[in-house]
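Below: one structure in structure tokens.
The complex appears here without one of its protein chains, the remainder shown in place.
And now, subunit A:
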Amino acid sequence: MLLDTGHRAGPAAALRESLYRIRALANNNTLIRLRDPGQTISYVVMPMVLMLVLKPLYVRAVEGGTTKVVTGLLVMFSVFAISIAGNAILAERTWKTWDRLRVSRAPAAELLIGKTLPIYLVMIAQQTILLVYGCLVIGLPVPGNVPLVLGSILIWAFTLLAIGALLAAIVRSHGELSVIADVGALTLSSLGGALVPLSLMPEWAQVAAQLSPGYWALKMLQAAVVGDTAGTMLPAAILLGIALVCGAFAIRRLTRGWGRGGLL
């Protein structure tokens, strides 16, 4: 009858089983990402080109122009990467594979970790590559406090992942997701000062910017690259709050099969 799975009782064995399943899910999702890398590549290459082109403009227009062009475009294109997270999660719905996973032995938490871990790593890699490129090619001073910068990247990527998951949990199609993610990303990131330095924007926009996660991400990253730990903390806390609210809603929806089953 049922094949021997090697399952043994006890918390340590249960943890090993859980990690085994999460690894299987993460490997599968990594494979899917690697076999369809177009969107990820474009969100890395496009900001690289724009950094080169826009750097002279930023340097002449504002103080600290090099930092602002690197962090601004990093934030802008990392916001675009929300659609990578959203599409990856929504695809499980269109392929109808999410229900197949829900029938398996893996509980909801494992499914979500296994699904989102590779996307999270993609987002971290995107931001890290852009920051390293900024230092090596654009002339961004090498940050003195690397752990602070890394921590900021982790928090920002987590926020983006949660927002992407939220979008995937509420939209009905890839078309809807594309519209919301692209228009929303452009609005949020440019309003937050990612495209045009905030000091050059109208007064109303400078006030409205504070509603944008992109604004807080910029503040956090700009503080982090100059080693300002205190200035990093408040934006980081606000972003974590946004991530937790969005993530909690998304988890609730996804573990119920997009609200269809009312369980799990």
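Methods note: a contact is a pair of C-beta atoms (placed from the backbone, for glycine too) under 8 Å apart; a residue touches a chain by one contact, two chains touch by 3 or more; residues count from 1.
Basically, contacts and distances are computed from a predicted model.
One chain of this complex is left out of the view, and of "DsbE family thiol:disulfide interchange protein", "High-affinity zinc uptake system membrane protein ZnuB", "ABC transporter ATP-binding protein" or "Fe-S cluster assembly protein SufD", the protein name its UniProt record gives is "ABC transporter ATP-binding protein". The chain not shown here is touched by just one of A:12, A:103 or A:207, and that residue is A:103. Interface with the hidden chain, as seen from subunit A, comprises residues 1-7, 17, 20-21, 23-25, 27-28, 31-32, 35-36, 95-97, 99-107, 257, 260-264.
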